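Just one protein chain is left out here, and the rest sit where they should.
Presenting chain A:
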Amino acid sequence: MTIALPDTALHRRAGSLTRHINSGVVIFLVLFAAVALKQPSYIEPAGFMNFLRRAAPLGVLAAGQVFVLVSGGFDLSVGSLITLSVLGASMITGGDPSLTGAAIAALYGIGVAVGLINGIAVAFLKVPSIIATLGTLLSVNGVAMMWSGGSPRGYLPDNFRAFGRFVFRDVPLVGQLPLSVIVLAIVAVLAWWGLHGTVFGRRVFAVGDNPRAAELAGIRVDLTRISAFVISALSAVTAGIMLGGFGGVSTDVGQGLELQAIAACVIGGAQLMGGRGSITGVVFGALSLFALFTLLNLLGLPQALRDTAQGLILISAVASGAYRQRTGG
């Protein structure tokens, strides 16, 4: 008995060590190694920066989505909010660079409104978040189509597009540094601070873990939930600005991104029913997912097979997350 004690303690310590290495980081390293084997230019600084630039919008989106997931909900409206941001920006600016600032302010205003609608529907009207945000997905998409008449009516000015296209050249160490990678870094730090460094963050965890207990402990569950949806919507607008910058105007830019964001969170160790998740994890989850897409592209598989592989990999990621939860690892 007495001999067994230090043994279990040792075991526990080893267990907590593996627990501290996030699953997202591990999966990312494996996938990126495969990408680099197939296409060595990806490990060169320029290739890696280019990869980060393309993955950055998904990272930003996942960093917002995880607030809602941790609080015990889903936000399915982010994809159509991205579409609305891109179309809205083209409608407001109409190619005029002097209107970029106003457009970005208006987009964040729209983002706050959509977040509030989601949050209020969930917190006060008691609509399950998966239904509430599915509803806003449809409405927001409808608004985007009505506003633009189904066909975008303006270009995005170059200063707006800089968020997805501009690259600082001749940067020491990395050679080139895309602006979108800097945006991702800033968003990740802010989100990390918000979720792991503030009282608000602890409330989000408490609400997701056990809303009744949180309420009894005096936490305003409704306000916490609403704030989580607003944060998610703001991250969607940011991702929309980056994607519009990267690719320009299109009517289906946000399609399917809500699922990719949720998948990124799950790969990064966030728990689907709330109460668990980390910013480091979900950002690496997003990078993993993007590395997977890149790998499937590089392998040159036919589209149908790529979709099948992608779907299966996502299900296994979620399944392994659920397994880890059950076994407490």
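One rule holds for everything that comes next: a residue touches a chain if its C-beta (ideal position, glycine included) is under 8 Å from a C-beta of that chain, and two chains touch if they have at least 3 such contacts; residues count from 1.
Assume contacts and distances are computed from a predicted model.
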{"item": "Per UniProt record, name of the chain withheld from view [\"NADH-quinone oxidoreductase subunit M\", \"Energy transducer TonB\", \"CEL-III C-terminal domain-containing protein\" or \"Substrate-binding domain-containing protein\"]", "value": "\"Substrate-binding domain-containing protein\""}
{"item": "Of A:221, A:237, A:253 or A:286, the residue in touch with the unshown chain", "value": "A:253"}
{"item": "Hidden partner interface residues of chain A, rising order", "value": "39, 41-42, 47, 50, 54, 90, 149-155, 165, 167, 243, 246-253, 255, 293-294, 297-298, 300, 303-304"}
